[in-house]
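Input: one structure, supplied below.
All protein chains but one are shown in place.
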Amino acid sequence: MIPQADDEDLEDRLHEECGVFAIMGADEASTYVALGLHALQHRGQEGCGIATFDGERFHNERHLGLVGDNFTGADLTQRLPGRAAIGHTRYATQGANILRNVQPLFADISSGGFAIAHNGNFTNSRALREELVESGAIFQSTSDSECILQLTARSRKIKIVDRFVEALSQAHGAYAIVCLSKKKIIGARDPLGIRPLVIGRRGDAYILASETCALDIIGAEFVRPVANGEVVVITMGPTGKAEIESYFPWGRQAARPCIFEYVYFARPDSIVDGMSVYEVRKRMGERLARETGVDADVIVPVPDSGVPAALGYARESGVPYELGIIRNHHVGRTFIQPKQEIRALGVRLKHSANRDVIAGKRVVLVDDSIVRGTTSRKIVQMIREAGAAEIHFRSASPPIAHPDFYGIDMPTREDLMAANLTQLEMKKQLGVDSLGFLSVEGLYWAMQAGERDPLRPQYSDHCFTGDYPTKLIDHHADRAAKDFQLSLLADSSSSS
Amino acid sequence: MIPQADDEDLEDRLHEECGVFAIMGADEASTYVALGLHALQHRGQEGCGIATFDGERFHNERHLGLVGDNFTGADLTQRLPGRAAIGHTRYATQGANILRNVQPLFADISSGGFAIAHNGNFTNSRALREELVESGAIFQSTSDSECILQLTARSRKIKIVDRFVEALSQAHGAYAIVCLSKKKIIGARDPLGIRPLVIGRRGDAYILASETCALDIIGAEFVRPVANGEVVVITMGPTGKAEIESYFPWGRQAARPCIFEYVYFARPDSIVDGMSVYEVRKRMGERLARETGVDADVIVPVPDSGVPAALGYARESGVPYELGIIRNHHVGRTFIQPKQEIRALGVRLKHSANRDVIAGKRVVLVDDSIVRGTTSRKIVQMIREAGAAEIHFRSASPPIAHPDFYGIDMPTREDLMAANLTQLEMKKQLGVDSLGFLSVEGLYWAMQAGERDPLRPQYSDHCFTGDYPTKLIDHHADRAAKDFQLSLLADSSSSS
Amino acid sequence: MIPQADDEDLEDRLHEECGVFAIMGADEASTYVALGLHALQHRGQEGCGIATFDGERFHNERHLGLVGDNFTGADLTQRLPGRAAIGHTRYATQGANILRNVQPLFADISSGGFAIAHNGNFTNSRALREELVESGAIFQSTSDSECILQLTARSRKIKIVDRFVEALSQAHGAYAIVCLSKKKIIGARDPLGIRPLVIGRRGDAYILASETCALDIIGAEFVRPVANGEVVVITMGPTGKAEIESYFPWGRQAARPCIFEYVYFARPDSIVDGMSVYEVRKRMGERLARETGVDADVIVPVPDSGVPAALGYARESGVPYELGIIRNHHVGRTFIQPKQEIRALGVRLKHSANRDVIAGKRVVLVDDSIVRGTTSRKIVQMIREAGAAEIHFRSASPPIAHPDFYGIDMPTREDLMAANLTQLEMKKQLGVDSLGFLSVEGLYWAMQAGERDPLRPQYSDHCFTGDYPTKLIDHHADRAAKDFQLSLLADSSSSS
Partner (left out) sequence: MIPQADDEDLEDRLHEECGVFAIMGADEASTYVALGLHALQHRGQEGCGIATFDGERFHNERHLGLVGDNFTGADLTQRLPGRAAIGHTRYATQGANILRNVQPLFADISSGGFAIAHNGNFTNSRALREELVESGAIFQSTSDSECILQLTARSRKIKIVDRFVEALSQAHGAYAIVCLSKKKIIGARDPLGIRPLVIGRRGDAYILASETCALDIIGAEFVRPVANGEVVVITMGPTGKAEIESYFPWGRQAARPCIFEYVYFARPDSIVDGMSVYEVRKRMGERLARETGVDADVIVPVPDSGVPAALGYARESGVPYELGIIRNHHVGRTFIQPKQEIRALGVRLKHSANRDVIAGKRVVLVDDSIVRGTTSRKIVQMIREAGAAEIHFRSASPPIAHPDFYGIDMPTREDLMAANLTQLEMKKQLGVDSLGFLSVEGLYWAMQAGERDPLRPQYSDHCFTGDYPTKLIDHHADRAAKDFQLSLLADSSSSS
């Protein structure tokens, strides 16, 4: 048998819960959605879906797996015709039977067909769901996003935008949502703007997307971010050009976007709320070098997430940056558990030490963060076996000591290394000669945000500080999405 | 290219809309359901599903295709554990995206998990659905059966049986339904008993099934038919034996079961409402010979549906019964349209003439019925080309001149041969030397039912007589299941 | 878990080793081959293949499974273009890795491309193979048929027909072979004509096929059987019409075709070497009634193979013929072993007793033959449980006491019931009230062949008599195809 590539490693990553994309006013709209979702693939590899409206009927296709493996083929625009479309990518988990959770979710409601795609998490989804079921609602998925669909279906308002806003008003938490009705595409970002959403334009079409990289891939121009608490409605104007209107149904307040988008999630070439992610990450590394500098021979990034911070670190410290770890891009998903003797080889399926660069050297290993620490430990061991004289581990973000409830798939507190161990214990357990983290102040410096305002922090930085941006309504709300106590254990179906 | 086997031929068959099976009180209940559904496979080959309850959780598996291709494998009872289970087979149609219509349908409703499997058709399903959607219900399928699930979810009654009965009270038409909740299996047959349902027993377990052949395959004893308008509730008694209770929530009235079960649908080895299907069919042939006798050399059945009637005909007439048509059992589903020249060969993919028996002979061709007439015409042509001297076509049932709205998938009136042509025109179009049908009186004679009571007919014989057993609430109700005007054209999903 | 449908039952059948079909001179030749192979599907369901030549290049497609599941689709003639084509169906076995054994086998030999399809068995294939390997030949399959391909490749003759005949001259046993080269289709039948092959004509095209039913399906006219020891060569004449030439490279001798084609293999609507298979089988039943008559209430055929003999038996005896066993045509291939308690239900997946016809009756059960006896025993038990008063089993052929080495996949002597038990023991083991077999004389009578000539029997009847038509060169030659001692246990490949 063969070492499992990644199960433990996968668990030792943070998972964004999705990317969304919408476009109105372009021929072959589904092509643009497919491209946009492909650019957002880093936000979720578990599943993907596209819903379109062709002027008469809706079409919806949802799949497990990657965009590039599913939304292709010469018949794509036949399968998904129309000038208006929305799409969704979903993060990777184990577990087979999840197709019915893949979005866009669709329903025929009394105002007509309605499709939604959601990035984020509702912190009161459990209570909402129980109430809905009590009054006779039948859920098709176990996803918290479906509450919004059910609430929209039950609204007594006439207009779809009013129905949708009424539904959103009952939900708490983080969201960037795009919806498709017969006449409209609606986008909404939660009142704090925790999850990102941007507006783009291409010819006559308007676009909504989680990140600017999804605009770049289709050659669209970046217009502006959707503001926190903003609802935008895109319709077709009389001249055949898409038009956009903006609403603030819950008034205005200060934004507090999730700082983890900069630390880990967003693609480095994206501009999130006005900041270049790549530049922020290099500045994290630069500041990290200043805060945790050490005598060393080489700076080695953990690929690919540690690369920009390692470049910043190397530049600030003057120590050469080297590719000390080679990443294998051909890792299959299904390598499985080996006999004990070669189990330790597992990490090498994905990473291998560049022995020539490591042997006899004092190595500074730079990664973006430490979550469970399991992968970090294996990488340290691999570097050690390649002959490093010293290993100094540097995290380009502060210790992660608090779980997230806003759409990041994160281990529970018990599994977060920094929530359970002192830095001395962590150093020992990782097997490194020294361990350093960027400070929260350093993080704000890298964001060019000045000092952190302790009363009204400029970012949702709760994973580092424990300072949650909203009241947490459900007890154990973080578990809601996972263990909603459904009667149905498994509903597996196939067309084979 | 290759001739299409069967598209036209398939259309020229009547399709039952399903078979149902339920069992409570047996280890590995899903195994028995799989066997029972296999025995009911003739009632539907489009899809099949099984839902079980294992004492803690529900499990549901639904597939397109045959029982024997899906509910097999050493892990079946792991996949579908429990001592209580229900199952469903669904009739064959073209059209890809139908998995979400395959039953059992399942929902978490406020009283807990609930699964239903339905054979029949609700004649007011369109009105019910519109009303439900108006008030915020979200449907997962386009099936009329889901109305009952939604109505049960919305009932304000406490007990599941009361909720279910309340739901059924709002539905009109024909049904044999089995349901599974945490503690109960519920079965119900519509007030006229249009669709069949029987009770069986095997050891400690009680069984419900569409036909007795599904009891035979698992070695269960036939107890009795469920009566028209009866609701039966199976629970586990304190001693570990299943117990059964009976209710008549809508009072008692005379039954009027569908006579087509005897003519075509039921398996010949089933006993339906006390009558051997095989014996009835032979008597139809016997009477047919008396009513339409003709000088002939051989009696040839159209296999397999015409075989019992042909035996009866031959015995009565004294003319030898011969296998003049050989059926090929290996027909793949996907043969496609040929060039014009060999298109006419299509029927031969499934049937071939046994030339040696036919050539130079006066042939009486016996089939159970004539629907569109397309297949009959092709078979006649094939027999003609094999050299028959004369061809006398005999239908073992009266002319089908009226569509069904109670769960038989039947062409519309415009496509029913006998609704549009005189018998003389039919004879000409079929290309036969004579054409004969069993009379309605003959049919009742074969049923050993005495005279047909014109005021209160003993059977639902509307396809022959136009005398429908219930008021037809939806205009064009027969179309309801097919063209419910959904916004969503296609929702195709896959896990590949 | 669920009872295994058929593993034991499948083993208790005789399996023909193939059907062949060839056509030259028709547009879209592959369509005709697909249809012809479909009609020959009863001769083999394991695999199927078609090779064509389009005037420039050869095309070859081979699949596991049924013709109708593989050689379909609008692109068939694009995939397999050309006016000359051959095809093959192969009998069903368990065992996964057999694709490379599926025919037509193809090779680029020095005279150009060459494809062959073979029905039969070479009794000296093991010796041939060892000799070829010794001199450097590399085999692609484990099939005995490949020896002919290798020998043809190595021939020093110039013309392809000469090469092929030289190759055949070294092989002993039974064969009906069709081959495709750039300019020719060649057909050959072994010197005794053990396996069948016929010539047909359709428009400008000539056809070769194992049985006449494959001519009927494409509307071709039956020309004549290929004679024993005849080689026919089809070419395109100057006027665009196919032309046929005939050779007897090994001279002429008396034919001795396999009598089992009449007893079991051939389709009832085929004419084999001038005799209607259906008529012969009815006569077997008629004679069987005379030889083994008994007082009874019903004659029940074991479907489908026992039907014609049962009709003959019923007619001769005057006892009514009834459908006492219903066959389920929807049996999936993969039902698996159940727990012991319901294992005995296995036979009911395929057959079910028509209780109403059986209960309290004295039943004569008619089948074509008894091989291992395992299925027969289960059917008897099922009939017994359905309440039969007496069961009289009748085999429409003599006891099978000797294995076949000429292309029938048959159990070894140890597994043949009649080779190991007296008729009294068989009666006891089957659990019947009486047991009767047709005599060898009766068989010849049914063939209208007069007396069996003990010195030069008119048929290959060795399974009943032990009188083999050729010398058996390989020791255990019957095993050759199965356990050729290959070094390679498994060569499994996939394109997934």
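A, B and C are the chain letters, set down in written order, and residue numbers restart from 1 in every chain.
Simple rule for what comes next: a contact is a pair of C-beta atoms (placed from the backbone, for glycine too) under 8 Å apart; a residue touches a chain by one contact, two chains touch by 3 or more.
Every value quoted in this text rests on a predicted model; they were computed, and no experiment measured them.
Shown chains touched by the hidden chain across the complete assembly: A, C. Interface note for the absent chain: among C:Leu35, C:Val102 or C:Ala353, the touching residue is C:Val102. Of the listed positions A:His38, A:Arg377 or A:His392, the one in contact with the omitted chain in the full complex is A:His38. Although one chain is not drawn, the whole complex shows that of A:Met236, A:Ala353 or A:Leu443 it is A:Ala353 that touches it. Although one chain is hidden here, its contacts on chain C can still be listed: residues 49, 54, 57-65, 70, 79, 96, 99, 102, 106-110, 112-113, 133-140, 149-150, 153-155, 182, 486-496.
The set of chain A residues touching the chain not shown comprises 1-3, 5, 28, 31-32, 34-35, 38-39, 41-42, 45, 66-74, 76-77, 213, 216-219, 267-269, 271, 276, 278-279, 304, 307-308, 311, 315, 320-323, 326, 328-339, 342, 345, 348-349, 352-357.
Note that only the chains that are shown with their structure count from here on.
Per-pair counts of C-beta contacts peak for the chains B-C. Between chain A and chain B, the centres computed from C-alpha atoms are 50 Å apart.
Rounded to whole angstrom, the centroid-to-centroid distance between chain B and chain C, based on C-alpha atoms, equals 36 Å. Shown for chain A are the residues in touch with two or more other chains, of which there are none.
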